[in-house]
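Only one protein chain is missing; all other protein chains are in place.
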Amino acid sequence: MRKAVILVAFLFVGAFLLLAATSMRPFGEPSFADMDDYFIANTQVEVAANNAVTAVVFDYRGFDTLGEATVLFAAVVGVLALFRKLREDEV
Amino acid sequence: MNTGMSIIVRTITRLVYGLTLVFGFYVIMHGHLTPGGGFQGGAVVASAFALLLVAFGAAGIKGRLNHHLLQTLEEIGALAFLALGFVGIGTAFFYNLLAGSGSLLFGQLVADAQLLPLSNPGVFNAGGTLPLMNWAVGLKVMTGIAAVVIVMLIGARKEETE
Amino acid sequence: MTALTNHAPVLLIAIPLLGAFGVPLIGKLGRTARNTFVGLLALITAAFAGLLAASVFGQAGAPSLYVLGGQGFGIPLPSGSTVPIRIILEVDGMGAFMALITALITLTGAFFSFSYWKERSGGTLFYSLLMLLTAGIFGMELTGDMFNFFVFLEVTSIAACGLIGFRVWLKNSQEAGFKVMALYTLSGLFVLLAVGLLYGQYGGLNIAYLAGALTGSTIDIVALGLLLTGLALKAGAVPMHMWAPDAYGEAPAPMSAVLVANSQASLYGLFRVLFTLFGLTVSVAALGWILIVLALMTIFVGVTMALIQNDIKRLIAYGAVSQIGYMLLGVGVGLAVSAAKPDYGFVAMQGGIFHMINDAACIGLLFLASGVIVRATGTRDLNKMGGLAHSMKWTSVLFIIGAFALAGVPPFNGFASKFLIYEASFKLSPFLAVVAVLSSILLLAVFVKVFQAAFLGARQEGLTSEVPMGMMVPMVALALVVIAFGLFPGFFVDKIVTPAANALWYGRDAYIGLVLGGG
Partner (left out) sequence: MNIGNLPFVAAALLVVFGIYTFLFKRNLIKLVIGVSLVETGVNLFLVTLGYRTAGIAPIYTFAPEAERMVLPTPQALTLTSIVIGLATTALLLSFAVFIHRHYGTLDVRKVKELRG
């Protein structure tokens, strides 16, 4: 019973995703690229960098990168916390 | 089992280790000019550490790479990144204050930026806070991943011997 | 002062981050320095949340902008472009309301932890994770950018799981940690997939921009389905609740409260997506009924599972799950009728939103009290407890305040919001109100049983008599919030709940117009 429910849910999600993939816009032809064209056109003037990807990562969407660094920091702290040396009264 | 792998692996590691480090730092430093950046370069450097760890074993690197030191360095990297975000808070958080300001610290413009789009050989001393952020993130990523790898390897080894 | 208010949205995220990155360094100076640092930063963060809320509610919940890295923080569009290119934090009544909840819970959680986490190792990492979780929750609530929302969602996921598994010597905590992490990751990936779909179709990531561009095509429906699944999973709505009792039950007590705030942030994300991002471009009646069905299942399953628990923390955890259902019910009723906008729909929205802060306060109080109880008795099994009222008078009073508030007994705050939900849902369909009322009564029975098992009965030997001051003060603070909201519901509904409900119910055009101009 439980397994059947999971299977139905899985098939449903799979069909959903494939439906999405087939009804996307054609590959290789972004329909709205105003934001990205702005990045490509203005990276050299505004950020004075040649690499548009780095300009997006650290300038236009720098806050995302701060969040990303935070995620990595959280994972490191989490792993260190799990593998920390326990005091004897805790084990 | 803690002594690492065969002599062939260890010799190759000694050769490749330095090269990997140099390449990683190159990727970090040239992030604003060529493909790459702090995250990618940091991962390359961390892979060099991981290589050491695999080849020499956890015991072999004891004392050379200590995860307390790595953790401290990671926090410094993270704080530096956050501080670089605060630099521009007079205008808005994360405002790139140094870009094109003409200052000595990465303040140059890319050559003839008025004639866009233009390919050029690249100016190293440009990009404002970008290269600084690349360094901060690079430091953070290389030490963070190295710390995770070391701690997990030592922890998992304990598992096997118990 | 205005400068601080203007920068408040970003400082609310940056200051906890500063704390998170700095705590391990400060921690080397000793425990006092570390606790002072954490306490100070938690206070500053709460002060900024208050400042932000005062400014937003001062202008009746109208949205305000903060453009990160722009030429000025108030200019959403670069000259000559019609697309917002930078990450924009957009705070309206609802966001400020959620920030208040988060500030309340994280502040009390942090101060409670100072006493609670005294004899344990790794305290520095613990506070670092707590600060990361705080920053992540604030980020989710204040951001106006879909991808940024996903990033902060992941920050909360990872920090939360680090906290759940923090007591590594308990094998249950590790099992819970793995389970929760896997499901959180999956929920995050669903959200990311939806963000990718929307980006691929419309070439933007800003919520206001996407809301203006959405057409209701197949892709939009798929993205909506993915967002709904992912966020409902992370909020702990039945039938995707299996992680929630484990997470709340196995985390250290003060962190269970913060995890509830985290679930509410996901719920906020869901509401933001449904009302602001999609609005009327999709069939709201069908969506509203989906939410209502989820809500009824959540209420029912939460309460019935709470009935059969013997573990005090797991029992409260199921209580927390059921309360998520009440919020979903209120807002679901509002959504179902949001095309026609009758009056009772707005009342339902008010009830659902008001219940968020009420639930945060009383469930927080209950989790903190359960931490005190478990510490005093050394067990979580209700059958092995008893007679605590003799030695812990204050705790028993506080516990009963929390329990009554959760079960919706007047004059506590849970009644104030649940009454609005009953009233409004009765007008949509009497059946909904009946289920909601009956479940509340059952919940009351559950907590009467807990109270009887844990506090009443013969005095047991060897119980510590006093609760340390550091634990008592946060509990009393939460109890005062519970009582204040229960005694003066009209005042709080007028001042903070109505602007928040307005922001979701009517505020879509203002939200879009602020970024794209016009409107």
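The chains carry the letters A, B and C, assigned in the order they are written, with residues numbered from 1 in each.
Note that in this section a contact is a pair of C-beta atoms (placed from the backbone, for glycine too) under 8 Å apart; a residue touches a chain by one contact, two chains touch by 3 or more.
All values reported here derive from a predicted model rather than from experimental measurement.
Novice: Among the chains present in the display, which ones are touched by the chain that isn't there?
Specialist: Looking at the complete complex, the unshown chain comes into contact with A, B, C.
Novice: Which listed residue (C:Ala3, C:Ile308 or C:Ala340) would be found touching the missing chain in the intact complex?
Specialist: C:Ile308
Novice: Check the options C:Gly200, C:Pro468 or C:Gly513 and report the residue that touches the missing chain.
Specialist: Of the listed residues, the one touching the omitted chain is C:Gly200.
Novice: Among C:Ala46, C:Leu65, C:Leu133 or C:Leu192, which one is in touch with the chain left out?
Specialist: Considering the complete complex, C:Leu192 is the one touching the chain left out.
Novice: Touching residues of chain C against the unshown chain: what are they?
Specialist: 147, 151, 154, 157-158, 161-162, 165, 168, 171-172, 174-179, 181-182, 185-186, 188-189, 192-193, 196, 199-200, 205, 245-246, 249-250, 305, 308
Novice: Just checking the interface: what residues of chain A touch the absent partner chain?
Specialist: 6, 10, 13-14, 17-18, 20-22, 24, 26-30, 33, 35-36, 39-40, 43-44, 50-53, 55-57, 61, 64-65, 67-68, 71-72, 74-76, 78-79, 82-83
Novice: What residues on chain B make contact with the chain left out of this view?
Specialist: Against the missing chain, chain B presents residues 33-35, 37, 39-40, 110, 117-122, 141, 145, 148, 152, 155-156, 159.
Note that in this section only the chains that are shown with their structure count from here on.
Novice: What's the distance between the Cα centroids of chain B and chain C, rounded to whole Å?
Specialist: 36
Novice: Roughly how far is chain A from chain C, going centre to centre by Cα mean, in whole Å?
Specialist: Measuring from centre to centre gives 23 Å for this pair.
Novice: Could you tell me the distance, in whole angstrom, between the mean C-alpha positions of chain A and chain B?
Specialist: 20
Novice: Specify, in ascending order, the residues of chain B that touch 2 or more different other chains.
Specialist: 71, 78, 82, 85, 93-94, 96 - these are the residues of chain B that touch more than one other chain.
Novice: Using the touch rule from the top of the page, what residues of chain A touch 2 or more other chains?
Specialist: Each of 59, 62-63, 66, 68, 70, 73, 75, 80 in chain A touches at least two other chains.
Novice: How about chain A: which of its residues touch chain B in the complex?
Specialist: Within the complex, chain A touches chain B at residues 40-41, 44-51, 53-55, 57-59, 62-63, 65-66, 68-70, 72-73, 75-76, 79-80, 83.
Novice: Enumerate the contact residues on chain C facing chain A in the complex.
Specialist: Those in contact with chain A are residues 17, 20-21, 24, 68-69, 78, 81-87, 119-122, 125-126, 128-129, 132, 135-136, 139, 147-148, 151-152, 154-155, 158-159, 161-162, 165-166, 168-169, 193, 197, 200-205, 213, 217-219, 222-223, 225-226.
Novice: Please name which positions on chain B make contact with chain C in the complex.
Specialist: Contact set of chain B toward chain C: 71-72, 75-76, 78-79, 82, 85-86, 88-89, 91-96.
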